[in-house]
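All protein chains of the complex are present and in place, except for one that has been dropped.
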């Protein structure tokens, strides 16, 4: 039985990081603009890929590229709160990995937003998909 | 039979607008950053809602709020090209409307990205969902 | 006698471009966020450098790098207006060029903001300053 993602807690996400909001993240309506939620998704995915999976986009010949992202908005976030982003590995394919992501506002047990981010490993020159490198695969299995 | 969205042409999207890319839209990898694709989605949805559906976020008591967005990345976009964004109404509910969106790069017949954007009309104070106002509904039916 | 920059007209700026604002450019206060004014400055400088001065940041061995920017805010700008950016070359040094920039809102004769942007040509590897290349210098003299 699948849990409603909007009811998940921080404990469901083994990899987490703090993201201080910036004044300019808020839009005319006084809340963090929807587009910025993806900036926070990117922050946690990029840090995880660099620190845990050993990815270096500048030098690696085979590197991950986003093919699909999705976000469901459950509650607003607002500057100046600090957002906590959580990530877990949801699916490991041959070339692709799917991260489940949640963003938690200060003082909330359940997420303001949930979604996913799918990376496919490609050859940086040809853009052809490639098997997930061994070091990255080990990291994904650890955070499943 | 559903067409593969990545094979659709501009003609599949009755509402279109041009979006000039900005230097800062490109990221370290030399292409428009994934997050910015949602900035372009927002541009076409906001303009459509204001111009065609009569929405005014600042003064309206009932106004649309994003509840889900999704983007599939088929091909890179890059500054300095001008992107053409296309929108059609995919589904009209009681309170919600789903827009199908595609982004076309210069000189390409098929989209660099496709996705959707779901708006729910809410009471700006209580955030409770509300039926789609009549003027907006007429616009959605026209661009189905 | 120097004119008050806030009283200048579009005619004082021989190079101009249109910049459509984006919803997300506005901040919580309902106007284009101050930081975004520099995004518009960058837009006109980068386009001028690429189209008129022949600069290619990706391949050139000697390329311009910002060393100082300044903006004075005279009046707000707001989405959904289209901003007109004007540029003229104010000073040509041995390695550096200073652009005077103005941003005009729709229906206004005088600028919403004025400022400058100083580029220094450097060796992309060593970051040592270099004389302005001949093609670029010719363009700067033309737009003085």
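In this document, chain identifiers A, B and C correspond to the written order of the chains, with residue numbering beginning at 1 in each.
Here is the rule we go by: a contact is a pair of C-beta atoms (placed from the backbone, for glycine too) under 8 Å apart; a residue touches a chain by one contact, two chains touch by 3 or more.
A quick note: this is a predicted structure, and the numbers were derived from the prediction, not measured.
Listed here are the chain A residues that touch the chain not shown: 19-20, 22-24, 30, 39, 42-43, 46-47, 50, 58, 80.
Touching residues on chain C toward the chain that is not drawn are 28-29, 33-35, 38-39, 42, 57-58, 65-73. The chain not displayed touches chain B at residues 23-24, 26-28, 30, 33, 35, 79.
Heads up, the rule we're going with is that only the chains that are shown with their structure count from here on.
A rotation of 180 degrees, rounded to the nearest 5, superposes the Cα atoms of chain A on chain B.
Relative to chain A, the most remote chain by averaged C-alpha coordinates is C.
Put simply, the C-alpha centre of chain B and that of chain C have 30 angstrom between them. Centre to centre, using the average C-alpha position, chain A and chain B are separated by 22 Å. For the pair chain A and chain C, the distance between mean C-alpha positions equals 35 Å. In chain C, the residues touching two or more other chains are 23-24, 30.
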